[in-house]
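Step one of this worksheet: look at the structure below.
Heads up, one of the protein chains got dropped from this complex, but the rest are sitting where they should.
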Amino acid sequence: MADAVQTNAQPHADAHAHPSNLQHHFDTPAQQFDASKFGMWLFLSTEVLFFSGLFLFYTVVRRHHPDAFALGSTFLDWRLGAINTLVLIASSLTMALGVYFAQRSMQRALVFCLVLTLIGAFTFMGIKYIEYSHKIHEQIVWGKWFNPTRGHEAAEHENAAPHGEVASQQDAEAAEPASGSHEPQPAAASAAPAAAIQSQPTAASTDSAPASEPALPIEQSGIMMAGNGPSGLAAGEEVEEKGEEPELDTYALAKQRKDVHLFLGVYFCLTGLHGIHVLAGIVMIICLLIGAIKGRYNSDYYTPIDVGGLYWHLVDLVWIFLFPLLYLV
Amino acid sequence: MSTLDASAAALPAADLPAGDNYLTCDRGFKSWAFTLDHKRIGVMYLTGILIFFMIGGLFALLVRTSLPVPGVAGQAKGPITAELYNKFFTLHGAIMVFIVIIPGIPAALGNFVLPLMLGAKDVAFPRINLMSFYFWCAGVVLALTSLVLGGVDTGWTFYTPYSTTTNTAVIPVVAGAFMLGFSSIFTGLNFIVTIHKLRPPEMGWFKMPLLLWAIYSTGIVQILATPVLGIILLLLIVERAVGIGIFDPALGGDPVLFQHFFWFYSHPAVYIMILPAMGVMSELLTVFSRRHIFGYSFIAYSSVAIAVFGFLVWGHHLFVSGQSNLLNTIFSAITFSVAVPSAIKVFNWLATLYKGSINLKTPMIYALGFIWIFGIGGLTGLFLGTLATDVHLHDTYFVVAHFHFVMAGTIFTFFGAVHYWWPKIMGKMYNEALGRWGAMLSMIGFNITFLAQFWMGSLGMPRRYFHYDPFFQPYHVASTIGAYIMGFGFLLTMICLVHSLFRGKRAAANPWGGVTLEWRTASPPPHYNFDRTPPVTDPYDFNLVRYNADTDAYDFIPAEERVAVPAGHH
Partner (left out) sequence: MNLTLLAQSDRTIFMPEPASTIAGTVDGIFYFIFYVSLFFFVLIVGLMFFFIVRYRQRTPGEGPKTQITHNTPLEILWSVLPTFLLVAMFWLGFVGFLDMRTVPKDAYEIRVDAKKWTWEFIYPNGIGHPELHVPVDRPVRLVMYSQDVIHSCYIPAFRVKRDVVPGRYSELWFTANKVGEYRLVCAEYCGEGHSDMFAKVVVHPAGTFEDWLATADPLSALSDEQYVEFMADPQAFIDKYKDDPEIGENVQRLKVPALLGKALYEKKGCSQCHTIDGTDLPDKGPTWKGLFGKTETFSDGSSVVVDRDYIAESIREPGKRIVAGRQNIMPKPRVSDRELRQIVEFIKSLQSD
């Protein structure tokens, strides 16, 4: 036991000079930095698993309802999604630049970069707000509240027949004795109405369907909807553009299918959880910004900027997966 | 922080003035509520966990008390109705699993012991450590909120669609479990970084005490599995709150998907429970038989193997849920492969006892009891991993008995560890007779309770039943009697521990003759852990200490006096 050297039982104000940022249980700043970075990587791995769970949900639901996903995706504006993607990528860049400047003790540049990152984050949330409020206004939401209604009709349109009743009809119908068949019911259920309507060679099954046909996205998705028959494809003037008429069909078709709400459920869960992480990131960046303004970060100590940057990159990365999976189905 | 004068610094640790340790260096509520000292955080966890163990145990007694009489279908049994009964077993399960046993050894003891065993001053992230504790408290508060709002009756497994449609207070409990999950994640994260970065340079991976291998493996499982629980609980809350429909077949959802996600976490979770216990076993058996651990590398590698394989077997909870034959087969095969590393450990422990010098102190009684209890628990797992027999045994009392046996492995080891490190944590010795009686009674009671349950399970008694076929009554009566004996045993144990705080003898620095680094500092340790940075040695080389008959404790032999150690260790 006689091989001890340094005693720890010394008053705090005593000799061992150390950087003020070095915490007491670490021996060197390098050890502390290493530990912090390792810790952040471990935390990020937990976040990856957290989101993976949701991505797995996405995969399972999509595998069972491919058409519902295709149709549901048409309610998303891919341009807004693309803007958001670019915004996040740019903010990741400014964040990385911030780390670069912190490492070189360039405080003003660091502050500037953090501000830009923050602007990017707020822009992202702003666009998300626009998307969400639009959907909520038009009742393009999840579960039994899914009732897509064009904006100008949203006020006058009374609620559709109670979903529960229709859904149970769907469910009960699918409960036909299917000897030996173990297909999950929703697949069978969605096939039934499609089959029922399929044999009809004439006009679209919606009440107010015009003669022109549904927009391309529907055809590409392979949904066998009424209207694909002989009296079908009119030389629609507006087929290429996302005009008013095609979208009307999308809404009605979605209402008919009864499982498009699953896509919306997955959409809101994924983007909602991601949004919460962006909000947390905003709080974090504000804290970093305050510290940066106070001059707390320099080439000796930039750990919080570094690990904060790692977190922000993950938030960006998750979105980069989300965007194609949701918007570009 | 108090100052010490130079003369005090020169004294051997055991002779420091009794007043100057981590418990006494700072006083007041705030010094505990905002502490960053891993030892204090550990003590707070320990206190909370012991309290909730008793509460969870109380619910268990309520469950067992509802069962000696079979009852008549549709009728209550005195004041106990079926709904109340359902809440009893749900709360028993949820409290025990999420609040007590998953935090269990890592939070209550690992927090205290880990840095000490590394010769470090604290864990890597003391503030995150405190945050973990706050998350634990938040989880507890939410669970209590659920209780106040009438409790929850879904079973601790929260299967959909029952959990999405019942009108009991599901969301608070599930939110509480979510919080507890975060506590677990951050504790595991902290421990992993600590073991990687705060190990002294002389302590290579294979010179660590095996408890640290165990805690490390547990940490891996904690950070990788718990997020999946987090997401599924979140989805459950969202489903209940806003009706997304992902688990509702009427809206196109799939209720069995919940089970997959739930068990993807909850199976590794049981390895979060047992791995630390196995680590403790390696510590207790060696110290109390004065033998170097047998098969160090095999035990170390098997900890990692269990952690890894544990992720691949969750489907064995879904053998009769409608999983395909292929998946069933794969999961059954991998389940058997997890048995091998566990068996390896048991054999190595036995070999550790061989030709030792076995001292039957209370911690050792618990450790030896573990061999009996985990033996039964592990072996009965074989019946359940086997496809053909699992069909008959699934969701019967056989399963209940199996998992209680393996979890009791953790609980009894937990108490063994508490008694083992109690002198170090509290600076007091507990009364050995009380400790032994508590151990024996609780273990005997436990065996009566659950052996009866194996038997009625294989005879076809389903679980979570309030009324039952009178044929099973004798088994239920036996089980209930056992439960009360066990409860009394645990009560004795608690009395033993509390009594020691008031009347216990002052503890020496090393009462048991351990060689791991925590025994090189005072009991209780000073705030900064070590007077002098301790030297790193083989953690199981008991030639480093000698018994001191005057103090009935052990002293470390100064280097110059030590004789050469015979060959035979790593």
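By written order: A and B. Residues from 1 in each chain.
We adopt the following convention: a residue touches a chain if its C-beta (ideal position, glycine included) is under 8 Å from a C-beta of that chain, and two chains touch if they have at least 3 such contacts.
Keep in mind that what you see is a predicted model, and the values were worked out from it rather than measured.
Undergrad: Could you tell me which of B:51, B:69, B:128 or B:256 touches the chain that is not displayed?
TA: Within the whole complex, the residue contacting the unshown chain is B:256.
Undergrad: Among B:63, B:368, B:425 or B:515, exactly one should touch the missing chain; which is it?
TA: Answer from the full complex: B:368 touches the omitted chain.
Undergrad: Which of B:111, B:362, B:380 or B:410 sits in contact with the chain that's absent?
TA: B:380
Undergrad: Given that one chain is not shown, which residue among B:64, B:121, B:199 or B:291 touches it?
TA: Only one listed residue reaches the unshown chain, and that is B:291.
Undergrad: Identify the residues of chain B touching the omitted chain, counting contacts across the whole complex.
TA: Residues touching the hidden chain, for chain B, are 70, 72-74, 82-83, 86, 153-155, 159-162, 165-166, 249-250, 253-256, 289-298, 320-322, 325, 328-329, 332-333, 336-337, 339-340, 343-344, 346-348, 350-351, 353-360, 368, 371-372, 375-376, 379-380, 382-383, 385-392, 394-396, 455, 458-460, 462-471, 513, 540, 542, 546-549, 552, 554, 566, 568-570.
Just so it is clear, only the chains that are shown with their structure count from here on.
Undergrad: Could you state the distance in Å from the CA-based centre of chain A to that of chain B?
TA: Centre separation, chain A to chain B: 37 Å.
Undergrad: For chain A, which residues count as touching chain B in their complex?
TA: Those in contact with chain B are residues 1-12, 23-26, 31, 34-36, 38-39, 42-43, 45-47, 49-54, 56-57, 60-61, 64-65, 68, 142-145, 164, 167-168, 170-171, 182, 184-186, 189-190, 258-259, 261-262, 265-266, 268-269, 273.
Undergrad: Touching chain A in the complex: which residues of chain B?
TA: Going through chain B, the ones touching chain A are 1, 3-4, 8-9, 115, 120-126, 128, 185, 189-190, 192-193, 196-198, 223-228, 230-232, 234-235, 238, 242-246, 248-254, 257, 261, 322, 520, 526, 528-535, 556, 558-560.
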